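The chains shown are only part of the set, and none of them has been moved.
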Amino acid sequence: MADNEQTADLGFARVDLDRERRTGDPEVVYAEGKAPEQVVAILRRLHEEHPTRAVLATRVSAEAADLVATKLPTAVHHADARAVTLGPLPTSQGRVCVVAAGTTDGPVAAEAALTAQVHGAGVERITDVGVAGIHRLMAVRDRLEAADCLIVVAGMEGALPSVVGGLVGVPMIGVPTSVGYGASFGGLAALLAMLNSCAPGVTVVNIDNGYGAGVAAARIARRARGGAQ
Amino acid sequence: MADNEQTADLGFARVDLDRERRTGDPEVVYAEGKAPEQVVAILRRLHEEHPTRAVLATRVSAEAADLVATKLPTAVHHADARAVTLGPLPTSQGRVCVVAAGTTDGPVAAEAALTAQVHGAGVERITDVGVAGIHRLMAVRDRLEAADCLIVVAGMEGALPSVVGGLVGVPMIGVPTSVGYGASFGGLAALLAMLNSCAPGVTVVNIDNGYGAGVAAARIARRARGGAQ
């Protein structure tokens, strides 16, 4: 199948070149389960098509990151977020605040924050404000209220969105993480807790899905400031 | 415990009178599992405290609705949404579009729509646009794109948010419903599908939780129009 305006055929994948027109979002490569060579090829093809804005690759293995560094020297490796960007980040509109319960939730929070930036939102991060030390959370309440959208990242019992949701009425996206053991069942406990939150208005994404939360939050934050959508 | 500015003690419940100041949202009564008399008492107390804006009761049984009609004659029973409102609805800001896959998803969609209205958003509804008849969905694409926030309600395989999410980049909240049988496991199949959506930016609420989706969507839509939050 030959290239056309909407898709490019790389042999192993038909790349969607039209996503921004449809959804307003940049192109993204989910690198998990793809060979390093495939990651490089897709990044390159998308960058050629859209040289003026960033392309994002998430869940980039160390091997793929090394190959990207060699083959695409202008790419930036965001190690804490396990991600790569290629091309200039957009001007930011609105503000997303990413709140994480514990140190070990860091990689998921970093992926959410970077994704929101690549999708056009300004980002602030607040770290290590778990529910078992509620005074830390109280101390940052003003910053929570000032955001256009909150991303709340938590593993184990996943209670942080409920507590934050009782403090402020900002749109909020909960991200359960697989941090925990035993009856956390790989993040299932946190996921169920967030789905059952007694705080109204909490929405949820898949376990460890910082990327999805970042996309959703950026869309909300950009709109909150009347920006192009 | 005596009444104070923040809570009112009804004997069987301490009613939160301060929620609007904290989160910008109106007061809501989750009526399931409460006696009809309790529903009436809480509605009355909240209405006395906030006579100028609507109080919402969700999951109202037929028995409770009857007692409300007798005891609180100015209340409005929204039978399709299994809900009651007491007091004037707010002026609407922004537009929430509630999309439902099938006829049987109707009550959940109605709860979502009413909740969004009570929380200050304008609401439009689109019905019966399941993924197995994709042409129906294509026909309403413009209306989807014009919304400030989408609520997509679907049972069975829960695929509608993925398809809608590939068409437009509007903030979207998926609501899985318990419509289905056998291996739908009371809505679990639809919930898992939405959590695993390949369309980026889909967020999810609990099974049948039209209320939660309505709150979240109204917050997003109100902000998109620069309204008071």
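By written order: A and B. Residues from 1 in each chain.
Note that contacts are C-beta pairs under 8 Å (C-beta built on N, C-alpha and C of every residue); 3 or more make two chains touch, one makes a residue touch a chain.
Not measured: the values here are computed from a predicted model.
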Assembly copy number, counted for this structure file with 2 shown: 8
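Following the convention adopted for this analysis, only the chains that are shown with their structure count from here on.
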Chain A turns onto chain B (C-alpha superposition, degrees, nearest 5) by 180
Centre to centre, by mean C-alpha position, how many angstrom separate chain A and chain B? 26
Interfacial residue positions of chain B with respect to chain A in the complex: 22-25, 28, 148, 165-173, 191, 195-197, 200-207, 211-213, 215-216, 219-220, 223-224, 226, 229
